[in-house]
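To start, I am sharing the structure in question, which I have written as structure tokens.
A protein chain is absent from this complex, but the other protein chains hold their places.
On to chain A.
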Amino acid sequence: MGADTVTKPATRTTAQARRAIPPLLLHLGAAIIALVLVVALTLATDPFTNLRIATVGYYVLALAGLAVLTGMGGQISLGHGAFLFIGAYTVGLLVIHAPSLPIWADLIAAAVAGGIAGLLTGAAAARLHGPYLAGATLALAVGLPAITQRFPDFLGGSNGLSFTVNSEPAGLAVPSTRWQAWLVWLTVLIALVLLANIARGRLGRRMRSVRDDEVAASLAGIHVGRTKIVAFLISAACGGLAGGLQAFLLGTAAPGSFTPALSLSLLAALVLGGIGSLWGALWGALALVYFQAWAEDVSDALQLPTPVANNLPLALYGVILIVITFVAPHGIQGGLRRLGALAHRTRGGNR
């Protein structure tokens, strides 16, 4: 007890000071710092790495959306790739058919399209749980990309759409991948500030209570079905926006990029990063992008035969899913948090 009372005041004052700032300002501040870091990082690296940084950006957003749904809301989605698909095709179609629209309008449209799809899925999902929901979302991930074959003229068939996005302001003389990385991260950080606020606010609290105990939540006056639908809406809007950013970045939208394997990899990355927190989305996104890269490097270095090299990332994801569930169910972020708590305690003990 004695050690506690000695250490407590110091921690309490910082905690109190943090609490005195409204969460929105806190999150905005963090986002601005993050943006500065990203800009600094892109200035220090080559165009190829810039592209990777931008890729990490849209994966962070997709995973953060999934974290809201699965970690906070307790609903599983095996079909999040479908929302990315919708976002990517929204941007692609708008760039091709309405070239006068600015890119931010295209991206907002992608988020809205994803959100509408999420609303529809959520309305069905509100009545489902666990395995039923997993099955329905898996069917969505398998079925939706096949729609492109149905409308080959409009959606480009299995080759998809390709287009060029000219978004860079005329006066700005930076390499295009650098500008793209900035725009992607600006969008992602704005969305993350919103998400972080939702997570801290009343809606986040409701989602968590529905996740932990539906009956208790509804007895406490929370509309369970509506909360689940809103969780799906938010999550799918993030997915749509992430897909839109991918289309903006790559200049293509093709059904081959939105396989069920993508949806499962997203889930794997989130589980690895830590399912319950937005930070987990960052670790997961880094893992998604760099595993792929490392797997390629390793196969090149070891001169693995092509079939082995092609399947290495998927095998890794699978092993990660299993190992993490057994060893560290809270993922990287859970491990970091425990390390932090441990460091805190030992520091307190030394004093």
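Criterion: a residue touches a chain if its C-beta (ideal position, glycine included) is under 8 Å from a C-beta of that chain, and two chains touch if they have at least 3 such contacts; residues count from 1.
To be clear about the criterion, contacts and distances are computed from a predicted model.
Missing chain, UniProt protein name: "Amino acid/amide ABC transporter membrane protein 1 (HAAT family)", from among "Ketosynthase chain-length factor", "Amino acid/amide ABC transporter membrane protein 1 (HAAT family)", "Na(+)/H(+) antiporter subunit B" or "Nickel-dependent hydrogenase".
Annotation: of A:L183, A:L312 or A:I332, A:L312 touches the absent chain (contact as defined above). The omitted chain makes contact with just one of the residues A:P22, A:G135 or A:G256: A:G135. Per the touch definition above, the residue from A:L51, A:A64 or A:L78 contacting the chain not shown is A:L78. Against the chain not displayed here, chain A makes contact via residues 70, 74, 76, 78, 124, 127-128, 130-132, 134-136, 138-140, 142-144, 146-147, 149-150, 214-216, 260-261, 264, 267-268, 271, 306-308, 310-312, 314-315, 317-322, 325-326, 329.
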